[in-house]
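Only one protein chain is missing; all other protein chains are in place.
The letters A and B name the chains in turn, as written, and every chain counts its residues from 1.
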Amino acid sequence: MALDLSMKIIVVDDFSTMRRIIKNILKQIGFTNVDEAENGQVAISKIADGNYDFVISDWNMPEMNGIELLKRVRANESTKDLPFLMVTAEAKKENVLEAVKAGVNNYIVKPFTAETLQEKISKIFPD
Amino acid sequence: MRDDSMKEIVGDFVQEALEFLESLNENFIELEKDPENKELLNTIFRAAHTIKGSAGFLGFQNIVELAHSAENILNKLRQGEISLTPDMMDYLLKAIDTLKAMIIIVSKTGTEGDATSDNTELIKKLDDLAEGRILQEEDLKVTAIENSEIKTVDEITNKLAHEEKHKENHAKTDKRKVKNLGDILLEDNLISKEELEQIYKEKEKEEEEEKYQQVEPGIKQPEIKEQKPEQNRMDAPTEEVPRLSVALPTEDRRRLKPPPVPMPEVKETTIRVDIDRLDNVMNLVGELVLARNRLFNISSKLEVKYEGDDLSSALAQVISNLNLVTTDLQLAVMKTRMQPVKKIFSKFPRMVRDLSRELGKDIELQIHGEETELDKSVIEEIGDPLVHLIRNSVDHGIETKKARKKIGKPETGIIKLSAEHEGNYIVITVSDDGKGMDPDIIKKKAVEKGIIDDKTALSLSDKDALSLIFTPGFSTKDKATEISGRGVGMDVVKTNIQKINGIIDIDSQIGQGSGVILKLPLTVAIIQTLIVGVGEDIFAIPLNSVVETLRIAESSIQTIDKHEVINLRKSVLSLLRLGREFGIKESDSIGTGSSLNQEIYVVVVALAEKRIGIVVDDLYGQEEVVIKSLGDYQLGYKGISGATITGDGKVVLIIDVASMIESVKIR
Partner (left out) sequence: MKRNAGSSKRTSVQTKQSGVQRSSPQGYTVLIVEDSLVVGKFLSIAFNNAGFKVKTAVDGYEALEKAIKDDIGLIVTDLNMPEMDGVTLLKSLKENQLTKNIPVILMSSNIPSENEISKSYAFLQKPFNEEKIISIAKKAIEEVYGH
């Protein structure tokens, strides 16, 4: 479960309080290189120039939701394997399957604790 | 001010504020469809203003600040200084949610707490939006000049495709074997290999289709091109990217037709009454009804016994008067407990909006008859079932925009929620014009789950097949609950409805839509019943379930497959002998077929479309009774839903028709 704590992470959510909470939890786990984006467009633009290693994004956002953001990230050569964790308010089967199709690496249901987040991230990066 | 006084005021504040916030949610959705409505804007403004004012007196500064920002925008809106944009709506709704959360914290702890102390972002956004118009003009000027530097999302994604220098860093992550959600689900046994393969197949198919149709990657592309592109200062931190709110009709809002739902004025003379007090009055009236019944009974007997006697005639007259008054009193008390279904209907527009946005569907919720009134306890019980039914329509009923377009349906799906009086009942319907339910698929699933066997499945009509979804066990998933979400099945919905003596029915046409119909009694505690006798015992059957009564000869009873049935106008009616069911010694004349010519009574009861005939010895007539729960004594006794005391003082058990029907079907 060796998580690379130097990973550059970007947190995407239109609600700043949520971004702050996630950032804090990431800090608790040990990730200090965390950036934020308040919507899909900004996220894409940052990802384009930013050398991110991991994306954590909310599903439900106006204009471009998490799935669309994910699809666009996946549609590009250089980011098609960029690890992506989806944050959702609940995990209904249809949604989960849609996420699988879109190529998400894992999902987490809010509200969540630091332990859960760590677990979910660890699942993505084995050994 | 003394602590307990303060507590009382805080309690009032919480109650009042939550009520306002609920109505605000409702009003906002209305406003979205009718943004120039002055009256609506005023009502909304006043709500925010009142919340702010009250919070101020109680020292809840954070609530005051947030409410003030909202009130500010609302004031400008109602003065016509700015106009409503989708972004503004989103943020205002967010403000409402946040206020609600803060007030709930107050209700639990008596103070604001510090978790909510930072709404500065939201407040800033709201304030920015309030200054909206000016910002937009300035930005337009600026963007014209800096057009060349602006990156559209298109350009960015293209850029990504050609970017070489980031390959290294991305390669770092690539090298590590990163898992997919599909892999993880497989690992954790949350999904089967077949299901996963199925999904990938579907994905491939979708991608193929897209290629052939030459749809540009990302359906929302056109929308983004229309927007003024954001200025992307790469070095600026996120917070400073200006939010350009251009009022464009996004796909979600274009097709919403404004239904003329009137906004009734909330200013009435009312008084708040503790619900316990009303329950008490209801109880007392119930007792009064019972006593009246007794009195009436005795008086009638007296009249017969002392025919012509002045005293007994006088008594009869007084009782007749008492009768009228008691009935009126009963109705009046019932009315005090009645509330318009609007109470629960009001949260649905917002729920449908949020859900459909999340699923990328376009759905319009039409509500009819929200002024229809129901007993408070009934309203409380149907809340959850209705949520479940509407979610079903949104999730499973209405298809995606693409799918609908493909089959020639309008892209906007419609969900209709209506409530109306029908005699002594309220009928609530939840219907959609979605893809409907396939009876064959349902039958198959039921067989898979072991609910019915193949033979039964074949003999089931399409209508009966639909009812299978109400069986316990139908909706539970095989895998862990994480995927099945809340796991509230249709069987729970049905149970809840039956708990209040209601009936639930379902109708559906594949490809056209589905509808669930709830039939609920106006009052919970007092019902009309048919009094029947078996041997020496007396029972009451709720009249709302009685279809008809028959008098037949024993000889007409046939036995098929160990079930007793009769032929009723060309269809087969299963029978249930009440005496046998409750182990009562039947009177000698009826029973083991000794006298086939003996006539017996059959009470045909129905629940939804299921019917059975209950065999009894005697029919005694109709009586209105007050249901008294048996409490603990009732546990484990299927078939009995309560007890009552009839007009002539006898204790009578009330039959639970639903479980009677169940027990016949299962056998």
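Heads up, the rule we're going with is that contacts are C-beta pairs under 8 Å (C-beta built on N, C-alpha and C of every residue); 3 or more make two chains touch, one makes a residue touch a chain.
Keep in mind that what you see is a predicted model, and the values were worked out from it rather than measured.
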Chains shown that the absent chain touches, full complex: B
Residue, one of B:K33, B:H49 or B:K203, that touches the chain absent here: B:H49
Touching residue (missing chain; options B:D12, B:E131, B:E204 or B:D453): B:D12
Touching residues on chain B - with respect to the absent chain: 1-2, 5, 8-9, 12-13, 16, 46, 49-50, 52-54, 56-59, 267
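We adopt the following convention: only the chains that are shown with their structure count from here on.
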Residue ranges of chain A touching chain B (in the complex, touch as defined): 15-17, 20, 35-38, 41-42, 44-45, 47-49, 51, 53-54, 59-60, 62-65, 67-68, 71-72, 75-79, 81-83, 90-97, 99-101, 103-107, 123-127
Residues of chain B that touch chain A when the two form their complex: 86-87, 90, 94, 118-119, 121-122, 151, 153, 156-157, 159-161, 163, 166-167, 169-170, 172-174, 176-182, 184-185, 187, 196, 199-200, 202-203, 206, 217-218, 220, 224, 230, 232, 234, 238-239, 241, 250, 354, 357-360, 395, 477, 482-486
